[in-house]
Structure formats: structure tokens, C-alpha cells
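Take a look at chain A:
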Amino acid sequence: MNVEILSGVTVQQYIWLSAILFAIGVFGVLSRRNAIIIFMSVELMLNAVNLLLVAFSRMHADTAGQVFVFFTMSVAAAEVAVGLAILVMLYRNMKTVDIDVLSKIKE
Partner candidate 1 sequence: MIVLTLLILPFIGAILAALAGNRAANKIALLSTVATLLYTAKIYFDFSNGTTDGLAFSTQWLTEPNISFSLTVDGLTLLMLILTNLLVPVIVLSGLGATQQNSRAFYALVLVMQGALNGVFMASEGFVFYVFWELALIPIYFIALLWGADHTRKITFKFFLYTLAGSLFMLISFIILYLVTGDLRIESLQGLSLNGLGQTLIFIGFFLAFAIKIPLVPFHTWQADTYTAAPTQGTMLLSGIMLKMGLYGLIRWLLPIVPFAVAQYTPVIMTLAVVGVVYGSWIAIQQNNIKRLFAYSSLAHVGLIVAGIFSLKTIGMTGAIVQMLAHGVNVVGLFFAAEIILRRTGTLDLTALGGIRNVAPWFSTYFFIMLLASVGMPLTNAFVGEFMLLFAVWQYNTVLGIIAGLTIILAAVYLLRMFQRAMLGNTNTVTADFQDLTLSEHLTFIPLIILVFVLGVYPMPVIELVQPVVNQIIQLAAI
Partner candidate 2 sequence: MEITEIIFYILAFAGVVSALVTVTAKNPVYSILSLVVCFFTISAHYVLMNAQFLAMVNIIVYAGAIIVLFLFVVMMMNLNEIPEMAKKLAWKLAAAVGAGGLLLVFVASLKVTDDLIQATPDESIGMIHTLGQVLLGDFLVPFIMTSILLNSAMIGAVLLTKRENKLQKA
């Protein structure tokens, strides 16, 4: 049975939405070679989840869900900082951020 969290909008719809966004993010990660784009796709995935969190927190009428979004954001921020740092360093050394080039270590 559908759960309305907005007048006329059910939580299922939000799940749909974030699922789609999440999937798009995954697709991005898989289909691109540019580390930065991949990274942005990851951010997209996180946001999708955030959206879902908020939706659920509304459904449960519970603040914790929204609070959790803060943590997600801060984590995302931290990851961006570190990730971009790594990318920059990498770019300095190799003049590229193409992940398919970065597959020297294998087998």
C-alpha cells in the first residue's frame, strides 16, 4: 500500500526517484574513464541516498533521518577533499586522471 508523505506524492515515488538517480550514478561510475566524473557520479549516488533519507525521515516523522544527512554531507565533503587531493597528486605525476591508464598493478 502506498504511503503518502506529501499530498499526492508517495514515499514509493521518492524511492523510485532516488533509485533512478543512484543507478545513474552507478552507471556513471562504470561507464566513464575520467576519475573526476566517476567521482562526481559517486557524489550523485550519495545525494540520491540523502534524498531517500529525507523522504524516510518525513515518513517516520523522525528527525534522525535528516540529522543523518548532515553526516553524509560532511563525509562527502571529506571524501571530496581527500579524493581531489589524490587526483591532483596523481595528475602531477602522470598528467592524466584516466583510470584505465592506472591499472599497472594487476594479477
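In this section, contacts are C-beta pairs under 8 Å (C-beta built on N, C-alpha and C of every residue); 3 or more make two chains touch, one makes a residue touch a chain; residues count from 1.
In picking the candidates, the idea was that all candidates are chains of the complex that A comes from, given by their letters.
Model, not experiment: these values are computed from the prediction.
Of the numbered candidates 1 or 2, 2 is the chain that chain A touches in this complex. Within the complex formed with candidate 2, the residues of chain A that make contact are 1, 3-9, 11-17, 19-28, 30-34, 36-37, 39-41, 43-44, 47, 50-51, 54-55, 57-64, 66-67, 69-71, 73-82, 84-89, 91, 97-98, 100.
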